[in-house]
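And now, subunit A:
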Amino acid sequence: MTSLKLPALLTLAFLLPVAGRAAEPIKIGVISEAQAVAGASIAPAAQLAAEEINAKGGIDGRPVEIVAYDDHSSASDAVRAFQRAVNEDHVQAVVASYVTEIALALQPWADRLKTVTITPGAASDLIPEAIAKDYAHNRYYFQGFPTSSAVAHMVCDSAKDLLVKHLGMQTAVIMSEDAAWTLPLDATYESCLPPAGLKPLDHIRFSKDTTDFTPIFNRIEALKPDVIITGVSHVGVQPTVQWKNQQVPLPMYGRSSQAINPVFWKDTDGGAQGVIMQAFAAPDVALSPKTIPFAEAYRRKYGAFPAETGYTAYDAIHYIADAVHRAAGATDADTLAAALEKTDYEGALGRIQFLPPGDPHAHALRVGPGFVQGVMMQWQDGKQVTVWPASLANGEMRFPSYIVTKR
Partner candidate 1 sequence: MAKTAPLRPFWPVLAILALAAFLPLGVSGYVLGLLTLAYYFGVFAMAWDLLFGFANEVNFGTTFLIGVGAYSAGILDNRYGLPIWACVAAGTAIAVVGGLILALPALRVSGPYFGLTTLVAVLLLQNFVIIFSEVTGGEIGLVVPDVITTDAAGNYWIALALLATSGVILTTLSRSAVGLILQASGQDRIQAAALGFNVTRHKLVAFSVSALFSGLAGSFMVFYMGTASIGTLIDITIGVQIIIAAVLGGRRTIIGAAFGAIFLIGLTEILRPTGEVATFLVSAVALLVVILAPNGLTGMVARKARP
Partner candidate 2 sequence: MSKGMPPLLGVRGLTKRFGGLTAVNKVDFALWPGEILGLIGPNGSGKSTLVKLLMGIEQPTEGSILFDGAEIAGLSTHLVARKGIGIVFQHSRPLERQTVIETILLGLLPDSLFRLSISAEHRARARAIAEKVGLGAVLDRRPSTLSFADLRRLELAKALARNPKILLIDEPFAGLTASECAEFSSLFREQRSQGKAILLVDHNVRTVAALVDRVIALCLGERIAEGKPVDVMRDEAVRRVYLGGAIEAAPRNGTGAAGAAPLLELRGVGVRYGKALAVDQADLAVGENEFVSLVGINGAGKTSLFNAITGFVPHSGEILWRGQPVKGLSAVRIARLGISHCPETRELFGDMSVRENLDLGGQRQAKAESDDRLAWMFELFPILKSRQKQNASTLSGGEQQMLAIARALMTDPQLLILDEPTLGLAPIILEQLSKALDALRQTGKVGVLLGEQNVTFALPHADRIHVMDRGRLTWQGSPDRFVHEAGANYLI
């Protein structure tokens, strides 16, 4: 069988488009998940970025070429795609996956195959912690997305303004899926909510395979908190719809990755009404002068607004190009990684900088005012309305009638 299959593979390799060597394009591999809403924007956004760069004459005359792969949300598939990208298609850098499992699985391979790799969507703190712990082996890996602890901090900061100061809330219950990515998130919630003025009454972790959320909501309600602080990603549609159907009289507030996607309203059949979620980008919020033009360009080209990972992937292609330019066209992994570490680029997400090697979160995005900052959005009548920070807000919080807030 081996003898039968190999020629077929080799033939295929020849059939793959090989750009003329003379133009020396910069090839960037993009590994993503087209079937998942969160992953579907990655490749198109990267493609858009490449076209923009090429329209302006490329990187010092060299065009950027995107080679896209689908990993079907499987880590072993992604590893194979990574090997193909590096060894077969000879890409100079890889942008790969919003799934933490896959991002972590690719981390050792970035070192083994000496290729700069950026995740446009995996939030786990473990990624930069691994880089900090073993910088020598993980220095080619960058986290192009804020960490979950950064997410939690942002939720706490906004909650202080929106929930405590504005609505006079005092207590909360943390509701998160039982997953490794929520461990740092929950730990940060527990430590940052009390200073923000919200006392966590309980902390409910549930299996991410849960389909019936009634017991969870009933347990939470029995504790009589003012708000539910969420940490969900694998689930989203189901708790939201059941929250609405059961008319749970408490607002949901926090990280809910699926809720950020523009299609969430449709998927929940409007059940999302009133849900407040943290996001790093939104189509109509000018986080930087580039945000809205990108979102509009994306919609013109693909017919819908990008998901959150679209913004990060778009930026990633741009700052890779920027790094190649600063490295005077050198694309070997060491030079490129060194150049990326010095990134200071204004992207659609805000000002992009990576934390330096000495930091416990090395190669993670720098987060905070003036950098990547994010927003709090609320679903209102099919639209995502930005409610925080005040400088970017384009609406006020509103809740469905069954939700009782103090003020």
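Here is the rule we go by: a residue touches a chain if its C-beta (ideal position, glycine included) is under 8 Å from a C-beta of that chain, and two chains touch if they have at least 3 such contacts; residues count from 1.
Here is how the candidates were picked: all candidates are chains of the complex that A comes from, given by their letters.
Because the structure is predicted, anything quoted here is derived from the model rather than measured.
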All of 1 or 2 sit in the complex with subunit A; the one touching it is 1
Touching residues (chain side subunit A, partner candidate 1) in the complex: 1-3, 5-6, 8-10, 12, 16, 34-35, 68-70, 72-77, 79-81, 83-84, 86-88, 100-101, 104-105, 107-109, 111-113, 124, 126, 130, 134, 178-181, 183, 207-208, 234
